[in-house]
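Apart from one protein chain that is not included, each protein chain of the complex appears where it belongs.
== chain A ==
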Amino acid sequence: MDFLRPASWEEALAAKAEHPTAVPIAGGTDVMVEINFDHRRPEYLLDLNRIGELRDWVVGEENVELGASVPYTHIMEHLRAELPGLALASHTVASPQIRNRGGVGGNLGTASPAGDAHPALLAAGAEVEVESVRGARRIPIDAFYTGVKRNALAPDELIKSVHIKKADGPQQYSKVGTRNAMVIAVCAFGLALHPETRTVRTGIGSAAPTPVRARDAETFLNAALDEGGFWDSGKIITPSVAKQFADLVAGACNPIDDVRGTAKYRRHAVGIMARRQLGWTWEQYRTDGGGTGRTLEGAA
């Protein structure tokens, strides 16, 4: 095994081009487990810790550009107003020790359907910026997950950052597990209201081969909110609409039975989370007007 220690992003891209089998390591919270357990013996480890820019973020007009290695702790502490869904999701990641090391770039690189960040990214709307010596490109988050633990990266590409839409309305995130720490999601759900475009977006974790959006549920709810004049009136969402939304979200799941839970349980629980989160976010929207930064903060 060789340990590659690029001191800059350009050096990292050159190293990845020269050794496409090199496994990038940043927080190490996935890679080191596999090495410790002899599940993986990469030819090259590519250490990204020395590249400072990967730990930076920039809050822009419409997006936050979040460096791939920004630890979850920083997202929780500094980006709650801009990225409330992701801040909530970050707070559910493992433990303080893990949140001090792990970041969204690792979640995306591993592309596990159980990665905590995915539902929040899908619901907020995001693009993953990847780069190789051949150039940079942005992959829409909906096109990023291509299979179980597979993503759209080419072998010579590295994840540089994620451009995430700043919240323009309330967002929620929840996950099911046996305790409030050190839990791999049995299933997870994220919801974002986008009052500016009068749309909603969803993200489902750990209940399909990849993280997915519940598109039929979104289409249904967008139409129902529009037809009922809910965005203008701010009135309480009709229970039958909420139920239909929850049923459609559950229907978007394609889960399996495994040690953490059964497919039936996952589908049911995702539906419950969808109905509750719709209630929470809508209540926040109608009582706060949904547009002010102060009130959008996640409860993380």
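We take it that contacts are C-beta pairs under 8 Å (C-beta built on N, C-alpha and C of every residue); 3 or more make two chains touch, one makes a residue touch a chain; residues count from 1.
Heads up, the rule we're going with is that contacts and distances are computed from a predicted model.
K.L.:
The chain dropped from view, which UniProt name applies: "Transketolase", "Transcription factor zinc-finger domain-containing protein", "Oxidoreductase" or "ABC transporter ATP-binding protein"?
P.N.:
From the choices "Transketolase", "Transcription factor zinc-finger domain-containing protein", "Oxidoreductase" or "ABC transporter ATP-binding protein", the unshown chain carries the UniProt name "Oxidoreductase".
K.L.:
Out of A:Thr21, A:Asn100, A:Thr197 or A:Thr262, which is the one that touches the chain we can't see?
P.N.:
A:Asn100
K.L.:
Looking at A:Ala17, A:Met32, A:Ala81 or A:Ile256, which residue reaches the missing chain?
P.N.:
A:Met32
K.L.:
If the hidden chain were put back, which residues of chain A would touch it?
P.N.:
1-3, 5, 25, 27-29, 31-33, 35-37, 41-42, 45, 47, 49, 94-98, 100-101, 180-182
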